[in-house]
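The structure is given below, and queries will be raised subsequently.
Missing here: one protein chain of the complex. Every other protein chain is in place.
When the chains are written out, they are named A, B and C in that same order, and each has its own residue count from 1.
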Amino acid sequence: MAGNQFGSVFKLTTFGESHGQAIGGVIDGCPAGITLDLAAIQTELNRRKPGQSAIVTQRKEPDEVTFYSGIFEGKTTGTPIGFAIHNTNQKSKDYTHIKDSYRPSHADYVYDQKYGFRDYRGGGRSSARETASRVVAGAIAKQMLQGVSIHAYVSAVGPISIDQPYTDLDFNHIEQNPVRCPDPEKAQEMEAYIRQIRKEGDTVGGVVSCVVRGLPVGLGEPAFDKLHAVLGHAMLSINAVKGFEYGSGFAGAIKKGSEHNDLFNNDGSTQTNHSGGIQGGISNGMDIYFNVAFKPVATIMQAQDTINNKGEQVVMEGKGRHDPCVVPRAVPIVEAMTALVLADFELIRRTNKS
Amino acid sequence: MAGNQFGSVFKLTTFGESHGQAIGGVIDGCPAGITLDLAAIQTELNRRKPGQSAIVTQRKEPDEVTFYSGIFEGKTTGTPIGFAIHNTNQKSKDYTHIKDSYRPSHADYVYDQKYGFRDYRGGGRSSARETASRVVAGAIAKQMLQGVSIHAYVSAVGPISIDQPYTDLDFNHIEQNPVRCPDPEKAQEMEAYIRQIRKEGDTVGGVVSCVVRGLPVGLGEPAFDKLHAVLGHAMLSINAVKGFEYGSGFAGAIKKGSEHNDLFNNDGSTQTNHSGGIQGGISNGMDIYFNVAFKPVATIMQAQDTINNKGEQVVMEGKGRHDPCVVPRAVPIVEAMTALVLADFELIRRTNKS
Amino acid sequence: MAGNQFGSVFKLTTFGESHGQAIGGVIDGCPAGITLDLAAIQTELNRRKPGQSAIVTQRKEPDEVTFYSGIFEGKTTGTPIGFAIHNTNQKSKDYTHIKDSYRPSHADYVYDQKYGFRDYRGGGRSSARETASRVVAGAIAKQMLQGVSIHAYVSAVGPISIDQPYTDLDFNHIEQNPVRCPDPEKAQEMEAYIRQIRKEGDTVGGVVSCVVRGLPVGLGEPAFDKLHAVLGHAMLSINAVKGFEYGSGFAGAIKKGSEHNDLFNNDGSTQTNHSGGIQGGISNGMDIYFNVAFKPVATIMQAQDTINNKGEQVVMEGKGRHDPCVVPRAVPIVEAMTALVLADFELIRRTNKS
Partner (left out) sequence: MAGNQFGSVFKLTTFGESHGQAIGGVIDGCPAGITLDLAAIQTELNRRKPGQSAIVTQRKEPDEVTFYSGIFEGKTTGTPIGFAIHNTNQKSKDYTHIKDSYRPSHADYVYDQKYGFRDYRGGGRSSARETASRVVAGAIAKQMLQGVSIHAYVSAVGPISIDQPYTDLDFNHIEQNPVRCPDPEKAQEMEAYIRQIRKEGDTVGGVVSCVVRGLPVGLGEPAFDKLHAVLGHAMLSINAVKGFEYGSGFAGAIKKGSEHNDLFNNDGSTQTNHSGGIQGGISNGMDIYFNVAFKPVATIMQAQDTINNKGEQVVMEGKGRHDPCVVPRAVPIVEAMTALVLADFELIRRTNKS
């Protein structure tokens, strides 16, 4: 109920605040016998971690994961996988400026109202630091999903966006630039724009796109847990996300049926893919693709008017080291949440037929 | 797991195929002591039902709900509310044309692959008829949510869309035209466009927008079950939906933080509302607003190439009476799913503090 | 949460009050492709229904089940199976004597306290009539569990109990007497005792035992959802149940380890079976056996002192037709709940290994 769990069979429970002792989680329901590449898990964490390039926050957090259980002699045992990432950064900072005041477009105010008080150190539970636990679990889910590829990438930063359809992109370029944009020219423009925004003490939003290939037919459930509905839930649960669309998306709303329908080839594949690889909530074997919109980070390095917990107007200025644009670091998070959704549906699929 | 349930405390389970004996559901977790207006529930069903106006499908289905349990002397008892809507339309039609062939952009193919066979009568479980059960449950949820108003409306049909911000619209106009568009001029344009599309034997997509007012601070949970994530899940689970955005949405991805942040008034309300009434996944007391994109209905009255279950090319033409545009009838469904989400979070909220 | 659901993958949701319009339920997660024997389902219902023999309640309820969905051309489709049993007995009785007064050892008082009021007609939701829905779902679960046999039977009525170990009993005798006791001599004693108790206007408790054969190794989960823990939950959720023990049970508490341990045969089977077919919460391939204790029915045909809802002492006498001993009719309910547990764990088992 309290919403710190995701999944129904392959299930992740996370815990932890940005400046507590540790964050972490428990993966319950991971099948036994998966040989884990632990280095690959850490690689995913490194893609998310602060300080990895010049255009992200310069905080130093090693983000090393410790596994406590559920793995033996290199393989998953079928028992819960407990893990923690210790916070190295949590000490005695000065939080006076946010302890009693509410940062605009942050969760400070609603936490105080909902819970009666809040852990005001660095955003507490509302910090995107929680997503590191998702990346750990997603990396394990990826390793379970043999033969399935999941590629997320930055398709827009502020007003700069990729023009080409995803089928024209070379995903090998994604990790070759700090923006994680597969279009090298756009990547340079985006990087320059982010640097400028940072100089202004400002932030900017963007879009992460994701493409899944190699998924078999049959993942997803007919009514409430349509594959795209759970993917949407997963994406919208990532900090700063404002929108989700798959296949033709919002542009599909403008189209006519005669333009939009995907006609079949004889093998069951389709000639076009406006459906985004999902029919009636169930994967149809074609590529799944979707877009996720992120708002600009709310913490800006400019003075802003706000209120304190007595309802008095105060002026606040962002401190510390923050991301001018969140989407480059969001790429592995989008992939992780995608993998969690697919792993769960893959296990559910095994129960569909007698 | 099988995805026919929605909600965690206020929980709906639905059953039923479009041409089986009945559809229906069970609402579990509805609090005791709510005086129910049964006529208001039927009114919501009537807003969804076929044949209600000249621009929707002309099928005749009375869609009368029968309650089996959970209501006594006009009030909810706290025990599960079982209900059914009997299908009056399910008899001996000729389904030869779809029994062995796969309608393009329908779920026929994936059902056969997933389950080994399918109930081919009129779409079976994949039919949007299932949403009638959601409307029943949503109408009860609405009655539980005293003081909260939920207004959905059509904001776009194909290329025709409302230009004004929602705050300039008069929601009293919504039910005054068959499109359910609160802008009377646009409503006329949309209606004319739908009529033209129908003449062409074609269909068109659209957008339903929704505004929630009067919600207290504190609904929604911090991590995976953010209020907008569950709203997104709910909306994306409605047939034909391709995208969801709330607050600034996809447009917010282009913005800078200095433009996008919502500054506080002294009473905790905000001067702007790019946040869409939700901060960190939790309602902040401002209006919640979001958009839901619907694709064009896949059944068109034109000949289409397709395949049968032997992988042979065949030609198929839509039969029967179908909606040229689904959004007018989707309005009460969007409201119902919204109400289900809010009712559930309202009950969860009661468990947040000691 | 509200507790009207059972199971996690093979999931039953029930609804209905004893004197409402109908009771019924939804089975979600039943795999597709199971050919259903509908007559066998009705046979199970007939084993539970009132009026079936001289020693049970003489109420007349046909208990005919109607399936609304999830079955097509004789097979399960993988979509939810909705069903209802219409109450034929629900009309205009005189409930004055229980409307405002609380029957001793019934749920009347706690319902009024918990929900603020109650459906006072014949026990409402607290009536064992709800278990008819469980029998329907259990009968379907039985049909899913090919190769597994589930035999419940009456092993004690009041002070009369079977002395032999279950392995000496012939289960073919169970349905040959109205008590459902596989020991023909004890069955006669029990029947005579029940007749005498009824003449006294009294009731008596008893024990139902159950034996499961043919279950593969590996059902059940290690920690909280041990196979016997979920079986216990299932049994204790049946009306009037006061205790559950499996394998050596309470008698095992007196034993020494050197007596109690089950030594292995070379094929992994065990020489003894104090474990009751379950090790560490997981089936080990041996017979599962357990006992379920039922209290005497609270409604007796004798005058009893009680209170009304004003806290005043009143005298109440049981009216209508009630069971003098519940265990003969409880036998199919115990089997049904056992089948639901096993079907669920069988589906979960498919997700255990990579």
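To be clear about the criterion, a contact is a pair of C-beta atoms (placed from the backbone, for glycine too) under 8 Å apart; a residue touches a chain by one contact, two chains touch by 3 or more.
Note that the coordinates shown come from a computational prediction; the quantities given were computed from them, not determined experimentally.
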item: Touch criterion as defined above, residue of C:Ser18, C:Thr76, C:Ser248 or C:Thr338 at the omitted chain; value: C:Ser248
item: Touching the absent chain when the full complex is considered, from A:Ser8, A:Ser161, A:Asn261 or A:Asn352; value: A:Ser8
item: On chain B, residues whose C-beta touches the chain left out of the figure; value: 1, 9, 29, 31-34, 76, 78-79, 144, 222, 347-348, 350-354
item: Contacts of chain C with the absent chain, listed as residue ranges; value: 1-6, 8-9, 14, 102, 104-107, 109-111, 113-116, 125-126, 130, 156, 158-159, 197, 200, 202-207, 217-218, 220-226, 228-230, 232-237, 239, 242-250, 252-268, 270, 274-276, 279-284, 291, 293-300, 302, 304-307, 311-313, 348-349, 351-353
item: Absent-chain interface as seen on chain A, which is shown; value: 1-2, 4-5, 8-9, 11, 13-17, 20-26, 28-29, 32-33, 66-70, 72-73, 75, 77-82, 84, 114-119, 124-125
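In the analysis below, only the chains that are shown with their structure count from here on.
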item: Identity of the chain that, by mean CA position, is farthest from chain C; value: A
item: Chain A and chain C: spacing of chain centres that average the CA atoms, whole Å; value: 46
item: Between chain C and chain B, distance of the C-alpha-averaged centres to the nearest whole Å; value: 39
item: Residues within chain C bordering two or more other chains; value: 1, 9, 29, 32-33, 78-79
